[in-house]
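A short write-up of the structure that comes next.
One chain of protein is taken out of this complex; the other chains stay put.
As written, the chain order gives the labels A and B, with residue 1 at the start of each chain.
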Amino acid sequence: MTSPNRLDATVRPGRIDRTRRLRFTFDGTELHGHPGDTLASALLAEGRTEVTTSVHRGRPRGIVAADRTEPNALVQLHGDCPEPMLPATRVELRDGLVAESLSGIGWVGDRPDTAVHDKKYVHADVVIVGAGPSGLAAALSAGRSGARVFLVDEQAELGGRLLDGHERIDGAAATDWIARAVRELAEIPEVRVLTRATAVGCYDHDYLLVAEHRTDHLDTVGPHQSQQRLWHVRARRVVLATGAHERPVVFEDNDRPGIMLAAAVRSYLNRHAVLPGRDAVVFTTSDSAYSTALDLLAVGASVPALVDTRPQPPAHLVDQVEAAGGRVHPGSTVISTKGHDRVRGARVTELDEQGCLSGIPYEVDCDLLAVCGGWSPVVHLFGQAGGSLRWDRTAAGFVPESSGTHLPRVIGSARATHDLAGSLAQGLAAGAEAATACGFRIAAPRVPPTSGDRPNSRPRPLWLVPGMTKPPEQWDRHFVDLQRDATVADVWRAIGAGMRSVEHVERYTTISTGQDRGKTSGVNAIGVIADALMVDSPGEVGTTTFRPPYAPVRFALMAGRERGHLHEPVRTTSMHSWHEAAGAEFENVGQWKRPRYYPRPGEDMDAAVQRECRAARTGVAMQDVSTLGRIEIVGSDAPEFLDRVCTSGFAELAVGRARYGMMCGADGMVLDDGVSMRLAADRYLMSTTTGGAAGVLEWLEEWLRTEWSELDVYCTSVTEQWAAVAVVGPRSRDVVARLAPDLDVSSAGFGFMEFRETELYNGIPARISRISFSGELAFEINVARWYGLATWEAVAAAGADHGITPYGAETMHVLRAEKGFVVVGQDTDGTVTPLDLGMDRLVSRHKDFIGKRSFARQDTARTDRKQLVGLLPLERERLLPEGVHLVEPDVPLRPPVPMLGHVTSSYRSAALDRTFALALIRDGRRRIGDVLHAPFEGSSTAVEVTRPVFYDEEGARRDGVEHG
Amino acid sequence: MTVLNTVEPATGLASLRRSPLADRAAEFAASSADGLRGVRLSEEAFLTQVNLRVPPESPALLAGLERELGLALPHRPNSVVGDERDAVLWLGPDEWLVIAPEGRADRVVSRARTAMADSVGSSVDVSADRTTVRLAGPVSRDVLEKVCSLDLHPRAFGAGQCARTLVGRVRVALWQVGAEPAYRLLVHCSFAGYLADLLLDAMAEFTHA
């Protein structure tokens, strides 16, 4: 059983393997093809001309193209990982393939995609996109120089359009020349060639993204083998040999199945041995479609009419076609077609010198209409890289205009050099130039002689054939964009609505917004717009902006391996395994995993946090505080430097003592905070917030490098040199005494905000400080990170008989908020000064520091700014959501409602036996005692404004309570 | 108090240490492969690492430091002087990292401080700040090229070179220690587990072929 449209091997062998037969299913019917087929060529071979109906109008549509410009034949692939909206022209046939036709969008699977997608970085001297004649030639000359060369092509075989025709190079078939080039490139160690690889993006500084299909054509795939790979390519020189796309012509009923691009017909004939129709009308504006007509005639098809817009086509071409039995109709145009699910005939008439229709229309029967409206250079990547284009009247296409060292070099058909000899010459020269520019000096090789070349005389461009009767506003069967079902009437409607820019018209009509990004419709749309605006040429309309990606890219490919557990870097402390074993619930703080609370069986978060808070306030509790940032600041000017960057004074801080400090930006707004210790006269250890560590270090370096380079100060990040455990609560002194037997832990012997270097009972060297973020007696034990887990376990053991309780960040937040201690980034948002927070005593009057000047700015000095206050809901159990706004109690809740501020922190307190909150409120300190309302969840909650300290305001618990 | 005294300080200190990847050694070995397409992953824990900051415009100070440390400081960017045991890595125009066998940090720091006695500069023990991941084998460059955008081609990067850069989105000091090739990746301890996961994933196509 042979496929009806497959040519006999003696007539056309094609580049298919007839010894193997592949079974596939399309729309439920089993069909057959061969290796080397695409889904599209196999469907055409099987006589499937109509493959779908159009998305809005429901009109029958067929395969138009042979490459990725295909606007109609989008298919849905079935399988483990279903994939929608693939052009059938880009699906390599494989045994067992199951596909269905699509009208509109398809569907994705409901199971996770198990296919591996990954990426790879590559650096090359010369990157060449496209392996047609010019690209292959460039790769050869650049590769011979010893330069690192990277050649990518999106087809399965190198050679580009040479695979479709009968050209000869160097006295042999072009395919022999290709085979020799492929062998030579394979033997050069620094040349890498990727096939099935599409350059989808071209960016600044010669950076490209290339999407490579690695396994689509294979029968079996290993479990770790990537299906697709995204190559991140950094080049020193980029050469674009991306070829040209043939474009159709817009005429009435130009969308019927059987109307195809002329070069596509030729490609199916020669590459796949498929004859899509027996009686072909060829409609062209230039020479290239003559090759299609001759090939059709050569395999026994009839060409009753070759309709050429040019009044005087080259005589030798006309002679060849007529000698082979075809008939040329010069100075003519197709004006419409007949048929329904298949084209049955074309109406033809003459064109006068001005391009107006003339003569008496006549009909020519056909089952194939091969159209060539001209060639559009593929300038997408050049445009993405920032290159500008100009309309070339001779070539009737947009070609690269600007050039410069920062722009890719464009060669061959991509710059409208369509003849083979010219393409080879440009390629050889460009490859040698690019390599030489990278330091690999080489002269361009001799250009090999060619024959059988595609003729290339001047085209007579035509993008729109007028309708015979109605005005253009009603040409609603003149399709400009087949995929979007957009017509000339739509363009005129857009113009009528006032659109002038091509960007606006395309958005208004949705032309070029389909999956194919308008590869066949873009230039025609510009031509139609030019006609509608009555401007001279498409060049005056200009193109839309070229943006990546050139072709659709799977989201899975963009994600690559950065999904699941590799999605985002995860940072863990040295005690993480203990927290996990203890059943901690974690929260993300930046990239850190921090325990949030440690639920016991049956406890929810509230219950666990209340229990952990009680332990810290009445017994002893412990927290992993390793994630805080730490910066060692060293140098004879370190005291002066800290004085300049912190609001409070550090120069006079004694060695062995610590102090809380705030940092402000130059605008006076709080940037970060933390406790700094003075380790020696010229050495401090600054701590920062968990999330702020890296930013603070860069901030300090910036001031040191750019403003104060005279200072002898060096900053070194030591965040991860240390692991730290906070031991908190009235019983913490007992626990630390056991841990550090050499240490005098009495309040007289070890004062608040002091630190000691000591050894733990097990010999671990430790730095222990008395700092507290809870208001309770507390110690912080710092050890080298590799002792972190042992130290945590030692603290747990030492506190076991006091019932020491591990606690997480949620409990830490409750404890600190009860004391009114702020968290930078939660209670501040970059618009809050230390004075707004009521931290006047931490702001030195005696020295200058970054941001101080800004406190005197008119806006910053206002006394009614948003200020930090406490809130107590009148209903003791009512928990205010963080972020909720506060309003005057009597204000009507109709927008716009004047807002006074918002809740920054809100918790349930075990110590207070009620809920409470911190908030930033306009003129807040003057409102203390007032009642405000917090509208949320459909009702309004009354809250009392208080001072922002709820617990132990006098600080009596800091040194612990005596107990026997 | 009995529970607290079970560890003898003199002999027990080393046993109290735990490197970030200590519990993954068996997994690394199982996921490594020898041969022409082989790549091996392992952790080299507890190396002595001391961060030096010295203004490069003081040749006398640099010379004094080199004398005191017995090691030359590399002045060429992205380069290393020394061998796998004792080495100095260039980290920046005034910044170096001294690498030595474990337990030498106090000695290196005190010698550096002696050399810098009356001068500007700093030396800070960062031995516990980073751990060292070793990636070696014929395809180790292919593995790294899946996660690192640096040009690792032998024409651009070879044995005796180092770079602070990104692997995945993790900051590392990458040091090529051998031509095989073999690399050391010095990584902040908190990221070590994630970095190992990333490398194991990139290795899988070679080691589970």
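The rule is simple: a residue touches a chain if its C-beta (ideal position, glycine included) is under 8 Å from a C-beta of that chain, and two chains touch if they have at least 3 such contacts.
Simple rule for what comes next: contacts and distances are computed from a predicted model.
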Item to check | Undepicted complex member, UniProt protein name, chosen from "Fe-S-cluster-containing dehydrogenase component", "Heterotetrameric sarcosine oxidase delta subunit", "Ferrous iron transporter FeoA-like domain-containing protein" or "Glutamyl-tRNA(Gln) amidotransferase subunit A" | outcome: "Heterotetrameric sarcosine oxidase delta subunit"
Checklist outcome for this item: Output for the hidden chain's shown neighbours is A, B
Checklist entry - Any idea which of A:17, A:702 or A:744 touches the chain not displayed? => result A:702
Next on the checklist: In the whole complex, not just what's shown, which of B:29, B:72 or B:166 touches the removed chain?
Outcome noted: B:166
Checklist outcome for this item: Out of A:503, A:848, A:875 or A:953, only one touches the absent chain, namely A:848
Checklist entry - Among A:666, A:681 or A:897, which residue is in contact with the omitted chain in the full complex? => result A:666
Next on the checklist: In the whole complex, not just what's shown, which of A:232, A:507 or A:683 touches the removed chain?
Outcome noted: A:232
Item to check | Chain not shown, touching residues in chain B | outcome: 77-78, 91-93, 95, 149-150, 163-166, 171
Checklist outcome for this item: Had the left-out chain been drawn, it would touch chain A at residues 203-207, 232, 234, 386, 406, 666-667, 694, 697-698, 701-702, 705-707, 709, 848, 852-854, 856-858
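Here is the rule we use: only the chains that are shown with their structure count from here on.
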Checklist entry - What whole-Å value do you get for the distance between chain A and chain B if each is reduced to the mean of its CA atoms? => result 32
Item to check | Residue ranges of chain A touching chain B (in the complex, touch as defined) | outcome: 118-123, 148, 222-226, 232, 234, 561-562, 565-566, 568-574, 577, 592, 627, 632, 634-636, 712, 714, 716-722, 738-739, 759, 761-764, 784-790, 794, 797-798, 800
Checklist entry - What does chain B use to touch chain A in their complex? => result 1, 3-5, 7, 9-10, 12-13, 16-20, 23, 45-46, 51, 53, 120-122, 124-130, 145-146, 148-151, 153, 155-156, 168-170, 188-191, 193-194, 197-198, 201-202, 204-205, 208-209
